[in-house]
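Just one protein chain is left out here, and the rest sit where they should.
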Amino acid sequence: MPKDVAVIGVGQSAFVRGYPGSIRELAFEAFREAMLDASIGVKEIGASVVCSAPEYDRQRSPSGLIAEYLGLNPQPTFVIENVCASSTSGIRAAYSLIKSGLHDIVAVIGFQKMSEISSAESQERMGRGADIMWESPFGTMMPAYYAMHARAHFEKHGSTERDLAMIRVKSSKYGMLNDKAVYRGEVKLEKALNAGVVSSPLKVYDCCANADGASCVILANRDRAVELSPKPVWLLGLGAATAPMNLTGREALDGLSCARAAARQAYQMAGLQPQDIDVAEVHDCFTIAELMAYEDLGFAGPGKGVDLVRNGETYIGGKIPVNVDGGLLSKGHPIGATGGSQVRTIVLQLRGEAGAMQVPGAEFGLVHNIGGVGIYSNVIILGR
Amino acid sequence: MPKDVAVIGVGQSAFVRGYPGSIRELAFEAFREAMLDASIGVKEIGASVVCSAPEYDRQRSPSGLIAEYLGLNPQPTFVIENVCASSTSGIRAAYSLIKSGLHDIVAVIGFQKMSEISSAESQERMGRGADIMWESPFGTMMPAYYAMHARAHFEKHGSTERDLAMIRVKSSKYGMLNDKAVYRGEVKLEKALNAGVVSSPLKVYDCCANADGASCVILANRDRAVELSPKPVWLLGLGAATAPMNLTGREALDGLSCARAAARQAYQMAGLQPQDIDVAEVHDCFTIAELMAYEDLGFAGPGKGVDLVRNGETYIGGKIPVNVDGGLLSKGHPIGATGGSQVRTIVLQLRGEAGAMQVPGAEFGLVHNIGGVGIYSNVIILGR
Amino acid sequence: MGFERFGRKSFTSQTKVAAFVDYLDKGELRATKCNNCDQVFFPPRADCPNCLGDGMEWVEVEGTGSLVSFTQVNYAPAGFEGDVPYILSLVDFGKVRVFGRMRSDVPQEALKVGMPVKAVICRLSDGQVAYEFLPAR
Partner (left out) sequence: MGFERFGRKSFTSQTKVAAFVDYLDKGELRATKCNNCDQVFFPPRADCPNCLGDGMEWVEVEGTGSLVSFTQVNYAPAGFEGDVPYILSLVDFGKVRVFGRMRSDVPQEALKVGMPVKAVICRLSDGQVAYEFLPAR
């Protein structure tokens, strides 16, 4: 089990509907928390990686701006972008910057502020994260793509709208416990089932809400991690894969091939199996995405994800607690910040610092972060 | 001298004023050439890194699109952005992906297509690559920032508009030899000196022209490089640094502190000195940028860059031939593709394949690639 | 140029396969086929990722496909608001899969995954041109 690179600090801003400050101020909130968590000064940081999807705010090349505001000059910095999977790709890059010997300590900062543009504008921009020549001209948007996956899953495996609603009920239960979540309300099953249809069969509560937010994860090599951190959390396995951006290149729509490939790599690198994982954060931008993740990650066999849902096995106390911080559905999904926030949740779980959301005795945790509709996938396995 | 990662294939599209195809087709042109150069198949590529500055075209998250079009699924891919230094930052990331052991072979694809928007629009977007809160509201653009550096250099060191014009005369001489250059015309000294002022003291021929283009660099670890390539070119030294994005954070404007820091790192890693370099590609987005680079890279002492210019020492046959492929000024500057193209030039030089532009017997070469106005800097030293 | 005429709203005008739109004008839905390795591509491509070649010919997407999945979109992104609701679909024609919209007079209740579907060419009111699907009987 490789213990070469560890997380030594994590931070996250509150995820909110409309952050009243600038992107630099938003990023600082997560950075401050992570730096205090790591108890280091800015001079210790060898490089920064800034993760964000462009065009939601007007700043271009935000890494320069953010590095300046955080006091991270003259250290190098760059932007990594994989839409919704940007900050786990940033963590993958940071891992290799460290493992390669180029840097000892790297800060990965993810942020997104979408609230200065309208919802239709943000949907248009998201649509242009698909194939702009051959898909966007039809008026595509994220809910529609995932809705097509949902219908394919329903048809092939007998899953239902009710199963999806039950996933949202779980998210809201834990979102209510998370004081950094954007959606703190309860969602009862009937409420979810009776909500308006966004893109059939997905309804309002099947979709995560846009949020503004930032996350920060500080990584260090073995020596510095042991020296600096009383509770380093190790990156034991990393997997990354892609699928064709255009849906026409996909073999099937009832799962995400990129997630299966990334999971395989991560388990192999860590020397672990799905049943070894004690707590997971999966990319539930839509309820169907969480259901597919159960199967793609091997927590359930193909088509058997519904059994976990129906038996409550993904709650705390179940076989494999998933998204017990509220997930993207309730905690919120500020695109570039999401992966870092998922990693933060797992780090707190493995340190035993997750408070009311704690999975007792969690030893191994997994993060599953998807970019676009199954275009990019990162799976990261962490351990104490 | 570390020989851990080598370039095994390079490719570049023609740099042109208005590429008549899509970004995916443009990227393919560079990729095809690099793949044929490396003599490998797409399955050998373990990951790709796509480098481009956003908002010049409408595709968001182009790495997914480009990876699909190049046949690079299911391998991972992500976008790296550092505006004009994007593709050397991509090469730095690829180096560490390989050195860390995550991948054996990585393709770095840089591209930019700016010709579907107007020049004023592209200037506006470039302006938003500076501090959008505190600089852009004044109507900033790239020539203005570099013009302020030029004036500071003139005042402090006695350099002149004529020195800058002489740099452009050199570029055009070599651009005429480069059949992939966007500007193939000759620029005589009087023509450069009498051209219209863009942003005083910089005139039309002091500025590189926007171009569309793509580049591709394929990197491999030691074992694969030795196995696959008859002439591997090694990444001997890598340096990267930043300076505050906002000019108010800069100590002085007569040079770029980030370039000096990056150069120091690269020389140290390679165990070489400025005088060991046989041929260099420097980031001459403006003539003044080349002049400052001579000093920042140690080819001349502080303020002494003009001596190299006036004595013709940066021509082939001089002390240190610089930008003998025409540079950004004549070869062209398709933002995301530029660093990869610079590396390609040096690789061809070190292999002895640079044709009419060959520096005889070149053993060590250097690439200096700047993002924004001295915000980001990458310096890469390569050797046979 | 030319590709700006594709679909409700095209986001780019330039591609080496802009002839696709000319074929739509003639009432034909075309894919490309690599001269070298015979693979057929939809969306059409100018370059082959298998053999790195760029010798392509245009071949028609014919016959009846199978409906892989579909969704009715009730909220549209900027620029498409006037079209809602509309049904996005993926159809498998054997050699290629094609993504597009169902014809606007087809209700989603009439659709079923796996049903036979054909593609027809349509001209939008503003001169834009596209293809759309409808159930084949």
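Chains here go by letter, A, B and C, matching the order in which they are written, and residues are numbered from 1 within each.
We take it that contacts are C-beta pairs under 8 Å (C-beta built on N, C-alpha and C of every residue); 3 or more make two chains touch, one makes a residue touch a chain.
Predicted, not measured: the structure shown is a model, and the values here were computed from it.
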item: Touching partners, among the displayed chains, of the absent chain; value: A, B
item: Option from A:4, A:44 or A:116 whose C-beta touches the chain left out; value: A:116
item: Of B:128, B:283 or B:333, the residue in touch with the unshown chain; value: B:128
item: Touch criterion as defined above, residue of B:148, B:169 or B:192 at the omitted chain; value: B:148
item: Full-complex contact with the absent chain, from B:5, B:114, B:181 or B:198; value: B:198
item: Given B:18, B:139 or B:158, the one touching the chain that is not displayed; value: B:139
item: Positions on chain B where the hidden chain makes contact; value: 118, 120-121, 123-124, 126-128, 131-141, 143-144, 147-149, 151-152, 155, 196-202, 246-250, 253
item: Chain not shown, touching residues in chain A; value: 19-22, 25, 28, 32, 35-36, 42, 57-59, 69-72, 116
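Keep in mind that, in the parts below, only the chains that are shown with their structure count from here on.
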item: Mean-CA-position distance for chain B and chain A (Å); value: 34
item: Whole-Å separation of chain centres (CA-atom averages), chain B against chain C; value: 39
item: Sites on chain C at which at least two other chains make contact; value: 3, 11-12, 15
item: For chain A, residues contacting two or more additional chains; value: 128, 131-133, 246, 249
